[in-house]
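Sharing a structure, written as structure tokens. Questions coming.
Only a single protein chain was left out; the remaining protein chains are all shown in position.
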Amino acid sequence: MTKTVWGALSGGLATLACSGVALGDELNMPVGVTDVSRKIYDLHTDILLICVVIGLVLFSAMLWSIVRHRKAAGYEAAQFHENTRLEIAWTLIPVAILIAIAYPATRVLIDIYDTGGEDLTIEVRGYQWKWQYKYLDEDFNNTFGFFSTLTTSQDEIQNRTTKGEHYLLEVDNPLRIPTNRKVRFLVTSEDVIHAWWVPDFGIKRDAVPGILNEMWTIVQEPGVYRGQCTELCGKDHGFMPVVVEVLPEDEYDAWYTERVVAEKVRREALTRTFTGDELMAEGQRVYNTFCVACHQPNGQGVPPVYPALAEGLVTTGPRDRHIRTVYEGLPGTAMQAFGRQLDARELASVVHYERHAFGNNVGDITQPRDVINLMEGE
Amino acid sequence: MPAHGKTAAKLMLIVVGMFGFGFALVPLYDLLCEVTGLGGRTGGQYVIDPATHTVDKTRLVRVNFITNTNAGMPWAFWSEKGGVRVHPGQPKFVKFFVRNPTDRVMIGKAVPSVAPMRASGFFHKTECFCFEHQMLQPGETLELPMRFIVDSQLPKNIDSIHLSYTLFDVTEIAASAPVGAQASPVEADAKPIGAD
Partner (left out) sequence: MSDAVQDYAHEVVHEDHGPAKGLRRWLFTTNHKDIGTLYLWFSFLMLLIGGSMALVVRAELFQPGLQFVDPQFFNQMTTNHGLIMVFGAIMPAFVGLANWLLPMMLGAPDMALPRMNNLSFWILPFAFGLLISTLFMEGGGPNFGWTFYAPLSTTYAPDSVTFFIFGVHMMGASSIMGSINIIATILNMRAPGMTLMRMPLFVWTWLITAYLLLAVMPVLAGAVTMMLFDIHFGTSFFSAAGGGDPVLFQHIFWFFGHPEVYIMILPAFGIVSQIIPTFCRKPLFGYDSMVYAVASIAFLSFIVWAHHMFTVGMPLAGQLFFMYSTMLIAVPTGVKVFNWVSTMWRGSMTFETPMLFAIAFVVLFSIGGFSGLMLAITPADYQYHDTYFVVAHFHYVLVPGSLFSIIAAVYYWLPKWCGKMYDEGLGKLHFWLSFVGVNVTFFPQHFSGLAGMPRRIPDYALQFADFNMLSSIGAYVFGFSQVLFLYIVIKTIKSGEPATGRVWEAAHGLEWTLASPAPYHSFTHPPKVVLAEAHS
């Protein structure tokens, strides 16, 4: 057989081999751990199979024709060029196939839209470039909340050390939810459009500024499930993962109680006095979580968009102006109002850190109560 | 070539028409959103008709108040209560608060959104601060009242409604807009930093 046919055959076989592999792990959509994800997986498999079958029939007919109906083999061309019944047939049969798929797809969609009767409500807020989770009690009061930021180190990203197992899919504070309870997520964004996705749950929703979106899930198996932001949101779109730890109900309840207590402790700490070392340590943690993406680990920034903090006008200038800059942000720039994201202790710590790191050494100290007095006092 | 000129002129009509259509999509979209509740729009001011008004005492609906501030907005924004329970048809009054912690005059604007989308047509605000420009002096706190009624015809399978307000800094773009004429500045207990 000629080169053409060999080429076509090897191309086809390679493709088939790849699709065979498709049925393996990590190469196909996950079945997931919710009813919804399983139904979606089934829909996906059904439509994939239909497409593969139709494709095989079509491409086999083409291959047969390429082999048999060739001038080089002496084949004489027929001259037929229309057949209305055939046209009708291959219009109506596909319509029937489509209806056969549309019916189960419609049912799954209707199930997904059944949003009532939730047991737990969590707010999900997208920021450039991190997620914030806020837990609500049954009266919809905020109990506690936290930010969830990527913890993969720059050393790994810049190829200076080996990459960990969960490279780019690990965070400091994962979302925690219980098994077997209906969790409703209320999703929005505080800047650009983001999207929250956990493949194993089969849920994805855009986080749109000014709009509240919702989705729900009931997870049947405990474990850690990882997803990512799935709407281009700027520079670090690829660096704001979603990590959810699903705990058995009693473990979750225990954790929740602990967290409520921890929240009380956090609030009480806002009036304490801290040592310089304590402030530097906490400040470094806050800086490396919230500030480093723009201002860089060495405080050099990326001028002119992200100013340098080393020998910066603000970071070595009057302390109150420094506090205000971090708290209020700067309108018309990328500098967010961190007063709405950090508490007084975190703010005081990061201000102190910035004034005494990167070669700066202003020599003053900033306590949480200084921040409270400045920003909350009259 | 006259034939081409005529053809071209007719085709330009399509072009101009479609350009206009693109802009017409803006009010069309607003209209569609109000009619279908798309985007969680809550519609305009609602007036109670005493003749047809009923209260469904057989059930309570939970209403969740979510206060957000856009990433560039430093104001504190909170509601008196995280949520309330109401009977469909029962008028309810809730208080929201905003505080300007900066050292300059600023103007803020709150934008509402309701979830689930199906519920937005049944959530009526009779008095609301949304979309109004609120001007605050440095350090000033303002109380913002909001009155609403959940429609007594709310479908039975909706048991909770979530109302989110996102507060934006509109100081730059609010050159000559009306200022919200709400309650006097309140020396409320300042909201602890970072606790919202």
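We call the chains A and B, going by the order they appear; numbering starts again at 1 in every chain.
Criterion: contacts are C-beta pairs under 8 Å (C-beta built on N, C-alpha and C of every residue); 3 or more make two chains touch, one makes a residue touch a chain.
A quick note: this is a predicted structure, and the numbers were derived from the prediction, not measured.
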Selected from A:206, A:278 or A:320 as touching the chain missing from the view: A:206
Absent chain, residues of chain B that touch it: 1-4, 7-8, 11-12, 14-19, 21-23, 25-26, 29, 33, 36-40, 70, 109, 111, 117-118, 131, 166, 168-170, 173
Residues of chain A (touch criterion as defined above) contacting the omitted chain: 2-4, 7, 11, 14-15, 18, 21-22, 26-30, 36, 39-40, 43-44, 47-48, 51, 54-55, 58-59, 61-62, 65-66, 69-72, 75-83, 86-87, 90-91, 94-95, 98, 101-102, 105-106, 108-110, 112-113, 156-159, 163, 165-169, 191-193, 195, 197, 199, 202-206, 208-211, 213, 226-239, 304-305, 334
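Just so we're on the same page, only the chains that are shown with their structure count from here on.
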Touching residues (chain side chain A, partner chain B) in the complex: 114-118, 121, 123, 125, 127-128, 136-137, 139-142, 186, 188, 190-191, 209-214, 267, 270, 324, 327-329, 331-332, 335-337, 339-344, 346-347, 371-372, 375-378
Residues on chain B engaged by chain A in the complex (per definition of touch): 39-40, 62-66, 68-74, 76, 81-83, 101-103, 111, 113-116, 139, 157-160, 162, 164, 166, 168-169, 171-172, 187, 190, 192-196
